[in-house]
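What follows is an incomplete set of chains from the complex, kept in their original frame.
Order of writing sets the chain letters: A and B. Residues in each chain are counted from 1.
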Amino acid sequence: MFTLASDFGTPYPAAMKGVLLSETDARLVNVAHDFPRQDVRTAAFWLREILPSFPPAVHLAVVDPGVGTDRRALVVRAGDHALVAPDNGLVRPAARELADGEAAVECFQYHYAAEETASTTFHGRDVFAPAAAAVHEIGVDRLHELDAVSPVDDAVDLVFPDADVGADRAWGDVLVVDDFGNAITNIPGYFLDGMDDVTVNGTHAPVESAYAAVDVGDRLVTVGSHGCVELAVNQGRGADAFAVTVGDSVELD
Amino acid sequence: MFTLASDFGTPYPAAMKGVLLSETDARLVNVAHDFPRQDVRTAAFWLREILPSFPPAVHLAVVDPGVGTDRRALVVRAGDHALVAPDNGLVRPAARELADGEAAVECFQYHYAAEETASTTFHGRDVFAPAAAAVHEIGVDRLHELDAVSPVDDAVDLVFPDADVGADRAWGDVLVVDDFGNAITNIPGYFLDGMDDVTVNGTHAPVESAYAAVDVGDRLVTVGSHGCVELAVNQGRGADAFAVTVGDSVELD
């Protein structure tokens, strides 16, 4: 099984699918192809959230502002999963999640001859899809036997900041705003245990377990599906109502 | 086979796919994941229109403004099909269509322990996808044997209004505006039989069987693929040209 994720929009992802299907009969599943353009960080967040729902697979992910430069191509083994991506940190948080920690994550450079690729601008089709097909064919447990891969210990990493959680107060960051407008923070949900309401950057809101616990259009603070504190509005956009955007600091008390 | 439909946008639907694929090898087919947010009625219309094109399947549909509240989870048997959805009416019109009438529709509550679900905000992943996988595994004809389901006779229903059709005049409603901008009414297409033109809320337009029968940008009235009267513009947006939106009354004569 392959999963595919990118910031390509349409129709470029279909070319990657065609390449994979020329080499394999395996199932292809789209994660998303509308990640914000060239936003490695947001895509890395979503891959970390979504990929753990999947059974063992080869995950092909391309958000690649450095396409055509000398940035390396990466294959990561994370337990029974493999991830194939540009070496820009994109799949490192997901790999840690899939492997249950950094210790079981192994990074490999995938070597390709830049001058032999069909293009310098579409490595999703010309480098990463062929790499993913090769990894799938040999199998995740034997991917180190591929001639084109060699271990590396200096792959680019990307680490989301930890929140600072006290007894009555927590400081964190907005990591992402989802399609619904919910502002997802890095503050662990247990901080809200036993609280009826909370103040977010000075704005008061009730703590609820369901969006519909408040009136349509009203603010609430909840624990999202990712286990972290989420700033929301029932049938509205929490990010707007709490006046926060990606990267903003959030203080809860 | 599973079909999937939601108002989730991206990338949340992929988490539901991951859960299903952890339990089954069956085929997954997307119906749509960009239904208007929290608009149960519009999604119910489209499920009724689209699902009858499918062979027997388990249809997983989630438009769920009440997620995390005490609204029930529903499994509906409709002939050879099953539908899994929140108990808010979403799949009832489709079920009637798939079962050729209400008589052959059976509703079951799917019991889940709210406190045991991984989240209160993503039941698509944590409740409905597991329910759909369980229904698929045991088979539609035996789904009543699942421990987690029990028959209910008070599931929330959603009924689209009937039009009032006379010999020369018909009164109906705009049920939905599609992606092309066509305003789809509930007035059966036979009302237009033999007519060359018609007046819609006072606006005159020709009755045609093809959009291109009129000039680009001109109004027409036609019978849509759903068998009902549709207000259209050749290569334009009929809803705008006829100044109607969802829920508006339409009088044809």
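Heads up, the rule we're going with is that contacts are C-beta pairs under 8 Å (C-beta built on N, C-alpha and C of every residue); 3 or more make two chains touch, one makes a residue touch a chain.
Values in this document were obtained by computation on a predicted structure and should not be read as measured data.
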item: Complete complex - number of sequence copies, 2 represented; value: 3
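The working rule: only the chains that are shown with their structure count from here on.
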item: Chain A and chain B: spacing of chain centres that average the CA atoms, whole Å; value: 31
item: List of chain A residues in touch with chain B within their complex; value: 1, 3, 5, 27, 29-35, 46, 49-55, 178-180, 209-213, 222-225, 227, 230, 234-235
item: Interfacial residue positions of chain B with respect to chain A in the complex; value: 8-12, 14-19, 21-22, 28, 37-38, 65-69, 118-122, 125-126
